[in-house]
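All protein chains but one are shown in place.
For clarity, chains are labelled A, B, C, D and E in written order, and residue numbers in each chain start from 1.
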């Protein structure tokens, strides 16, 4: 098995807020700083999805990046782009809208669909700002 | 007069929504598309402020970029960063939260303070996403 | 009149070759270097289209950047993307496939359509590589 | 053994086409889309080569990045830059010109020469467009 | 254990010189090239610090990136920024000022402090120029 890793980059713009509903505004401000602003703020998120597998002799591909892009858009981007992550994104419901939780949730949305491409999900990476990014490689085995 | 142009780049993350309150949600959706989402969305905005003037013999500067940065932060960034542009930014009150209006408003906040540096404001540029940007060079004379 | 300038960035990937058909391969190689390779080479081109106009009171826009993007895609990108500029692009027919000629030709394709947006074309910028770029501001008046 | 990883980034511009000669144009179009255009298209490829090893006490280097750059240029870049990958690159002869196959082939060109630097090849990464990239870490052991 | 990896990016500008004091200028020039210039040169260094750990149920964080940033600034950046790495940085004293040695030294400055965040240091990456970068994942175990 000679694995090759292919990565597709996508983008979405969304609003969010870091807070716990059981905390007061003052407590949320102390823990989450300006990210707890009750009137929301937002980001241009960048998403990298890395898939691994063997190269197909017939196509020269691990997987068709256009198909991978379609899956990412259908399962993740249209649910997040120009949305409020706290209020409108079912797969983040009940979770703190941190980049860590968002990255794990995106992994869970993509893990099964990627298998249909004949490859396996290797890494989901989310960049929230130019200076902050999160990577998840799946649950430990 | 041999003008030299110096530019300082700053960043802020904010939520906004494009809509007119006198329109229905359907009308706003038709005109502004997904940017009219009532639950907000947001961006990592990048701001470039260009100032022009002659080079000071004593310092070798048109203006001290650290002082220019302080002015931009005090007059603009702390009012926008991690804020909701529609709800929380006084100098955008009553205006559509488009990048065009935001860019003009930032010019108006900076025009006078920059004069105290002994230079004059030349251009304000705001990038909303990697693909969309707006520049304003001030009112015509 | 207080002009504001808005810019939309688009991308296309294309093959080209710099050569004059009336020259020998040796002459083309001397003048155009490795860019004259008879078997073609290619680039990821980046295109910035800047449009100027007054801000509309009703929308807060100089022009709708989604409509500007549609025009650029319809008039330029679909004719260039994954194409051979020398062989397949009608509006470059009979011209040397230099970035200069390409930039002027893109201006000519966009000048009229942009007027329908109620704005006027200000600048077309094409980046051929990270180190080489060309700008055109239209014919002198 | 305390391995340190050093990476050199290089660039090349090339034309290519995705297709199988035994397929009809229609079949190639169905499988490879616009990437199968018989008149070619091209890209600004970016290449990252990562080498690992222990830091030399005498030089403070894992390997001299200038020497690594020379090797990459001699073994890979001059054979690819401003070339047609399908027609002119011996080490891609008979292979589909996919980024996956190109990345593996570059690994095979560099694996031995890198050993002469006293280090070992760790990863070859090729970016075809801003959104698509491929990594290869060598054959499984 | 489901590890998530978070990365913070910071920057510093510094002067340095590659040379061994026991060598002549000619020997240093032969081994280190223009990097051995006795009058120094410098770089805009970029630093990525990656930390791994489990996501905290209460905060949604592996670690607070603002706290991680404070640690990096206090332990590393203020000692390097606008400094001469050879002359003024205690933790590089007596070492060749190569990016490899700098990266290892930054790891050693951050390994303990990161543990106080309840996470563990995974990778330190330093980019010296756009084309040269170094990564260190810690001593082998």
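By our rule, a residue touches a chain if its C-beta (ideal position, glycine included) is under 8 Å from a C-beta of that chain, and two chains touch if they have at least 3 such contacts.
This is a predicted model, so every value here is computed, not measured.
Touch, as defined at the top, links the missing chain to these shown chains in the whole complex: B, C, E. Touch with the chain that is not drawn comes from one residue among E:4, E:35 or E:96, which is E:35.
The chain not displayed touches chain E at residues 11, 13-16, 34-35, 37, 39-44, 81-84, 87-88, 129-130. Where chain C meets the chain that is not shown, the touching residues are 18, 20, 31-33, 95-101, 103-104, 130-140. The set of chain B residues touching the chain not shown comprises 1-10, 50, 55, 58-62, 65-66, 69.
Following the convention adopted for this analysis, only the chains that are shown with their structure count from here on.
Here A is the chain whose Cα centre lies closest to the centre of all protein Cα atoms.
The chain pair A-B and the chain pair D-E differ in C-beta contact count, and the higher one is A-B. Touching two or more other chains at once are residues 130 of chain B.
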